[in-house]
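In what follows, a structure is listed as structure tokens, so that the remarks can point back to it.
The complex appears here minus one protein chain, its other protein chains still in place.
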Amino acid sequence: MAQLLQHLINGLAAGTIYALVALGYTMVYGVLKLINFAHGDVMMVGVYMGYATAIGLGRQAQSSLWGVALIFAAAMLGCALLGFFIERFAYRPLREKPRLTALITAIGISFALSYGFQLDLGFKLPLPGGYELSLALPGASPRAFPEIIRPTEWLIIGDRDVVIWNWQVISFLIALGLMLVLQYLVYRTRFGRAMRAVSWDHRVAALMGIPTDRVIALTFMLSSALAAGAGLLYAIKDTSVSPLMGLYVGLKAFVAAVIGGIGNVPGAVVGGLVLGLVEEFVVGYAASTWRDAVAFGFLILVLLVKPGGLFGRVAAEKV
Amino acid sequence: MRRLVPMLLAALAALAAGCEKKTQPAPSGESGAPTATAGQSAGSAAPEGSDTILLGEVGALTGGQATFGISTRNGVELALKEANAAGGVKGKKVAVRVYDDQSKPEEAALAVTRLITQDKVVLILGEVASSSSLAMAEKAQAANVPMITPSSTNPAVTEKGENIFRVCFIDPFQGFVMAKFAHDNLKMNKVAVLQDNKSAYSIGLADVFTRKFTEMGGKITGTESYSQGDTDYRAQLTAIKKTQPDGIYVPGYYSEVGVIARQARELGLKVPLMGGDGWDSEKLYELGSSAIEGSYFSNHYSPDNPDPRVQKFIADYKAAYGGVPDALAALGYDAARVAVEALKRAPDTSSASLREAIAQTKDFPGVAGTVSLDEKRNAVKSAVVLKVADGKATYVTTISP
Partner (left out) sequence: MTTARSATTVPEAGAVVPAGLKGLLPVLLALPVLGLLEWLLRASPFATYLLSVMGVNIILAVSLNIVNGMTGQFSIGHAGFMAVGAYLAGFVSLMLKGVAISFLPEALSDQVFFLLALLVGGLSAALCGFLVGLPSLRLRGDYLAIVTLGFGEIIRVVVQNTDAFGRALGLSGIPQTSGVGMVYFGVFLVVLVARRIAGSSHGRSLWAIREDEVAAEAMGVDTTGYKVRSFVISSFFAGIAGGLFAHFVPIINPGSFTFVKSMEIVVMVVLGGLGSTTGAILAAIFLTLLPEGLRSLFTSLGAEGSLAQKVDQIRMPVYGLLLVALMLSRPQGLFGTKEIWDVLPKWWARRKKGTS
């Protein structure tokens, strides 16, 4: 029983992260009909931004409340900026071209980021006043992410059968908060309405006076910031960062988005949670060696039975 | 077209009827007679009058195992630098040409073929990963060029032929070391295994450990696996926790083991972890932090060893590359020094005399233990068991074959 509970906690924790990353995929797909393959790598860049901020703050400051807030803010703002540049210079020029070209571009960006971050290149810039600005790519080997939330046991069930830590609860609350903010943005604000209109038909939306370019750029920034937040939660949970983390998490989150029905916001959340739990229980109660095969097998199964995903629908294509 | 199908069927039937066992065993590899090609490659191997002897090395400088390849290369370079400073070999300098194989066996085969046929190297050093070494060994054996692998522990590598040597111990021994240590020294009866299913090295160690530990009367409570690159091992660890083992054998690489240790502690698993030489890296203590304390791993050498040769190596390495050398650097260093010794002893640089000279290596004082090659061209060495304490590995005991 205790084991089941522990597996549930593990699965939900993994699933929340998948869900947050999947939301980014789904939003971009919604407005652009583009699978943003670089999404996971944007997340990875965000984690490194948070990492650099945390190291810069030092051991004491990084775990204070404002320190954590600053780390999240720096990563999310930095990623929003990165998302803006990617959209502006890599995707926007291709918007009227066949969709394949944008997809290839996305894969190209993903490669450039995940492999570029593995290089050990760097330079130092002397600043006035004896300071030195050193910028370096992180290199291939993984690093330990600092404990920005000092681990404390909050709840112990039985003879340490199940332990719940403070950061698990805090992470879950942050994730929930981010999802609620997103829900509000998409369904309760002018920007959200504009976004949904663009998603419905971007040409008609433009005729209605919606600045589609700006809406798409904002959507990109929003999804990238969300990815950075998700990435930080992921790094807090699994305590290590590496340039390839985006590839693995991005892939799984993408599967989650498709399972839930890509383009559908609640679908991404459900898909993420379902995938997290399925993986957890396959490892816990069946064979751990088959975990990745089960994840993708599940995806193919869902596509076979419900081609649009659990919550999506296959839209009739307009000519 | 319609006539073609029955004709094809008839041809197939004729072939099937004609099948039989081959009368003699098929010649292994393309060149059943290595001596014929030996003349070609070895004769042109060292252009007379040139003032350098060129060695070749293949290593993973990029890709999944890049850190290991880079350590090995550093060790090799350091050894050659010292050899050249001491006057080289027979008045010539020794140089090494390094090619990257991106941790892929097909690239390793290409690189080794290039080294042999284009660069005409006299001897090949390399690979860490056993699958890449196997690919290289096949090519080196066919071309009859001697090859020394610094750190491939899979037994199959040296079985490829008489040209393939190694300066480290093999998986069956390392698995045995930890099984013996867990059973005799740590008095464990029940151990769970957590292996990296993407790595042949990890599976090999886990298999041997399981067999030996069971033979000694211990019990394996469960075997779980993960994939290199994962960061969440809670599901496996939760399943392991249920079986209440006395210890967990995690024969993986440091990049994953550090995180595994943290998550094990987080889930309330307080038992020690045990592992192999893949743990050996300073990164382990950064990634594992306090969680990895009190764990044990088997290794080729201990940086604590007071032997002046070892301490000099560590000091030189630190000066050249920064950081304490890991076991792979030490093995790369040893492999290159064994090669240089053999070059010195051999009357010329032809394959046959080099092979002879390497095979005669006996009681060679390497930094990662004394190297004596047996008739199967494997090094017979003892292993050390290290304990993680205060953010570094401290020597516990030595276990001999």
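Every chain is named by a letter (A and B) in the order it is written, and numbering of its residues begins at 1.
Note that in this section contacts are C-beta pairs under 8 Å (C-beta built on N, C-alpha and C of every residue); 3 or more make two chains touch, one makes a residue touch a chain.
The structure presented is a predicted model; accordingly, all values stated were derived computationally and were not measured.
Engineer: Which of these, A:136, A:155 or A:303, touches the one chain of the complex that we don't see?
Structural biologist: A:303
Engineer: Using the document's definition of touch, tell me which of B:105, B:126, B:258 or B:332 contacts the absent chain.
Structural biologist: Of the candidates B:105, B:126, B:258 or B:332, B:105 is in touch with the missing chain.
Engineer: Kindly state which of the options B:156, B:216 or B:359 is in contact with the chain not pictured.
Structural biologist: The one listed residue touching the chain not shown is B:156.
Engineer: Contact with the hidden chain only, please: which chain A residues?
Structural biologist: Chain A touches the missing chain through residues 33, 35, 90, 93-94, 96-105, 107-113, 115-116, 118-119, 247, 251, 254-255, 258, 289-293, 295-297, 299-300, 303-304, 307, 314, 317, 319.
Engineer: Could you pull out which residues of chain B are in touch with the chain that's been left out?
Structural biologist: 15, 18-23, 25-26, 29-30, 61-62, 64, 73, 77, 95-100, 102-106, 109-110, 113-114, 116-119, 130-131, 134-135, 137-139, 142-143, 154, 156, 197-200, 202-204
Note that only the chains that are shown with their structure count from here on.
Engineer: Could you state the distance in Å from the CA-based centre of chain A to that of chain B?
Structural biologist: Averaging C-alpha atoms per chain gives centres 37 Å apart.
Engineer: Using the touch rule from the top, collect the residues of chain A that touch chain B in their complex.
Structural biologist: Residues 3, 6-7, 10-11, 13-14, 118, 140-144, 151, 160-161, 163, 165, 234, 237-240, 242, 244-245, 248, 279-280, 283-285, 288-289, 291-292 of chain A touch chain B in their complex.
Engineer: Which chain B residues qualify as touching chain A in the complex?
Structural biologist: Touch list, chain B to chain A: 62, 66-67, 197, 224-227, 229-232, 234-236, 238-239, 241-242, 255, 258-259, 262-263, 266-268, 283, 286-287, 289.
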